[in-house]
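Read through the structure below, which is laid out as structure tokens, and then see the notes.
One protein chain omitted, others in place.
Our next item is chain A:
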Amino acid sequence: MSITPQHTTEITVLYFAGASTATGLSSQQIQLPAPPSEPFKLSQLSALLVSLHPATNISKVLETSQWSVDAEMVDDPNAVVLKGGEEVAIIPPVSGG
């Protein structure tokens, strides 16, 4: 039996504003699906988060949100592959000022 170090396939998800209210969390460690038969795209993360937070309105929040990975805004979630170790934030529509 082999032991895989967990940190290699885990990401940290940050929840702000409505995403935080929906989940009751400000951050969460999430295990990427294993074994990684094919690259896990950022665009696939929404479905995973919805499955982890059933009976919340997180899917509604995600519909209008953007992503950041390691504190950089993402233009195209289909073009970003998560490998593990990343800090991914849900960025709902902003309301500063």
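Note that in this section contacts are C-beta pairs under 8 Å (C-beta built on N, C-alpha and C of every residue); 3 or more make two chains touch, one makes a residue touch a chain; residues count from 1.
Keep this in mind: contacts and distances are computed from a predicted model.
The listed choices are "Small ribosomal subunit protein mS29", "Ufm1-specific protease 2", "3'-5'-exoribonuclease" or "Molybdenum cofactor synthesis 2"; the UniProt protein name belonging to the chain that is not shown reads "Molybdenum cofactor synthesis 2".
One chain of the complex is left out; on chain A, the residues touching it are 14-18, 20-21, 23-27, 64, 68, 71-73, 89, 91-97.
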